[in-house]
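One structure follows; several queries about it will come next.
Yeah, one chain of the complex is gone here, protein chain that is, but the others are all in their spots.
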Amino acid sequence: MRVALLVTCINDALYPDTGKAVVTLLRRLGVDVDFPTAQTCCAQPMVNTGYLDEAVPVVRTYVDAFAGYDAIVTPSGSCAGSARHQHSIVARRSGDPALEAAVAQTGPRTHELSEFLVDVLGVTDVGAYFPHTVTYHPTCHSLRMLGVGDRPRQLLEKVRGLTLVDLPQAEECCGFGGTFAVKNADTSVAMGSDKARHVRETGAEMVVAGDNSCLMHIGGLLSRERSGVRPVHLAEILASTEDSEGRSDGPAVGARAGERA
Amino acid sequence: MTSARDEILAAVRAALDGVEPAGPLPPPPTVRPVDDLVGLFVERVEDYRAVVTRCAADEVAATVAAALAGGSAVVPSGLGIEVPGSVVDPSTGSGHRDGLSATDLDGIDAVVTAARVGIAETGTIVLDHAEDQGRRAISLVPDLHVCVVRADQVVADVPDAVALLDPARALTWISGPSATSDIELDRVEGVHGPRTLHVVLVE
Partner (left out) sequence: MTGGTFVGMPAFPEAARAALGDTQLRHNLAHATHTIRDKRARVVAEVEEWEELRVAGTAVKEAALRDLATHLEQLEASLTARGATVHWARDAAEACAIVARVTHAHGADEVVKVKSMATAEIGLNEALEAEGIAAWETDLAELIVQLGDDLPSHILVPAIHRNRAEIREIFRRRMGDVGRPAPDDLTDEPSVLAAAARAHLREKFLRAKVAVSGANFAVAETGTLVVVESEGNGRMCLTLPEVLISVVGIEKVVPTWRDLDPLLRLLPRSSTGERMNPYTSMWSGVTPGDGPQEVHVVLIDNGRTRALADDVGRQALRCIRCSACLNVCPVYERVGGHAYGSVYPGPIGAILNPLLNGVSDPQTASLPYASSLCGACFEVCPVRIDIPSVLVDQRAQVVDSHRGDAVPKPEAVAMRATAWAFSDARRLRWAHRASGGAGRVLDRLGRTTLPGGRRAAGRLPGPGAAWTSARDLPAPPAESFRAWWQRTDGGRR
C-alpha cells in the first residue's frame, strides 16, 4: 500500500512537529509513509471564503501531488473533509472533466489520522506512552463532516500513562472556523473563551484535538490567559513513547522546546 | 398585463427547468408495536399535566359530572352523555351561526365533548367536530375541557391517526392544556385555550 502524508499547509508552516509525529507513528506501525513534496494545501481557505475560481489551481496541485497513492493520511479532520466533500464542488466549477475524475480518485482515499489508524490499519493500541492528564476536544469537521466518532478516544484510551478527562460541552464548536476567526473575530473569541473555560474546568494539563487550526485558536486564548494549559495534537501523543517522552528533540514534546531544533 | 398567478407559476417552472421530479418517496418509518396502548396514552396525556380519569362505560356520566364540579357546561347536540344542567349548543351541524356567541361561551365554565381518535405515543386527542364534539368554538372558549375518549379509539402513533382522519372535516389536535414556553423557554400550562384538560378514558 502506497501511503502519502498530507501534512496540511498550517502544519507545514507552523506545526512541523505534528507532521514529524505522524511520520514517526506510522513508521513505528510499519507504514512507509511518503511526503509528496509537490503538495501545498487542500484549498479549504479559498473554498470556505467563497473563492472557488482561486481554489481550482490549488485542487489541481492536490490531485497531481497525490495521484497514484492508495491512501492519503492527514493529521486534520478539516483538511480531510475538504478533500472528501469540497474538491468535487471546485472541480465542477472548473468545468474540467479530467479534474472531476481526478478528485473522485483522491477524495475518497483521503483519511483523517484516527480514521486511518482504526479503519485502515485496524489498530487502537499504537504503543504510545504519555504520562499526562489531557482532555479531548472533538473538532467539528472531524465530528460532523467526517463522522470520526469515538476513534480518537479509542486511541487515547490505549495510551499508557495517559489520563483522559471529559470536556464539558465537548461537541460545541470552539469558534475557529477558518476565516471566521478574523472576519467575525468578536464572535469567534466569545465562542473560544467558553471553550477555554471548559478546558480549564477539567483541570487537564493539555487539550488534545485532531486539528491544529482549532488548537491554535483554543491554545491562543489559553496562552493569552496565562492559563498554563497547552494544546497538543493527537498525533504527537500517539507518537510519544517511553523513549521519546521527556526528550527535548523527540517529536512528541518538540513543541516544548520551540522549533529551534 | 400578466396576472401574479401566471407570473409566479411561470417563474416556478423556469426555476425548475431541467430539475428532475422526485422519484417514489421512501415510506415513513412504521410505528413500533405498543403493548399497552391505553396505558401509554394515559401516561403521555398526564405528562402534559392534563387530568386523566379512567372509568367503565356505565360510570361516564358520573365521572363527567364529578369533573365539572358543579360548574356550568356547554355540550354538543350529539354528545350522547347525560350532563344535567348543561347548555346544548344549538348551532352544531345546523349550517348557520345563530347559536351561542363567543361572548356567551366565554361566560360558561366548561365544555364536554367526545373525540375522534387518541394517539398514545404523543398523548394527543383529535377532534373532527362531528355531532358528538360540536363546532370548534365550543371546545375552545370555556376554560375547562372535559373530553371523553373510548379506549378503542386510541391508536399507537401519528401515522395511524392520519390514516383514520377525514381531511374534508375541520380537525383539532389537542395535546394537553394550552401552554406557552415564550418566557425564558420555561413551560407554563394555561394561556388562551382551556387551561384545564380533563380526559375521561372509557374502558
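Each chain carries a letter (A and B) given by its place in the written order, and its residues are counted from 1.
Rule of thumb we're sticking to: a contact is a pair of C-beta atoms (placed from the backbone, for glycine too) under 8 Å apart; a residue touches a chain by one contact, two chains touch by 3 or more.
All values reported here derive from a predicted model rather than from experimental measurement.
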item	value
Chains still shown that are in contact with the chain withheld from the display	A, B
Among A:Pro57, A:Gly127 or A:Gly149, residue touching the chain not depicted	A:Pro57
For chain B, residues in touch with the removed chain	3-5, 7-9, 11-16, 19-22, 25-29, 32, 44, 47-48, 91-97, 102-103, 106, 119, 121-124, 129, 135-137, 140-141, 157-159, 162-163, 167-186, 188, 190-194
In chain A, positions touching the absent partner	7, 9, 11-16, 19-20, 23-24, 34-35, 37-41, 43, 45-52, 54-55, 57-58, 60-61, 65, 86, 89, 93, 140-141, 143-145, 171-173, 175-192, 216-217, 219-224, 227-230, 232, 255-260
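FYI, only the chains that are shown with their structure count from here on.
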item	value
Chain centre separation (chain A, chain B; CA means) in Å	54
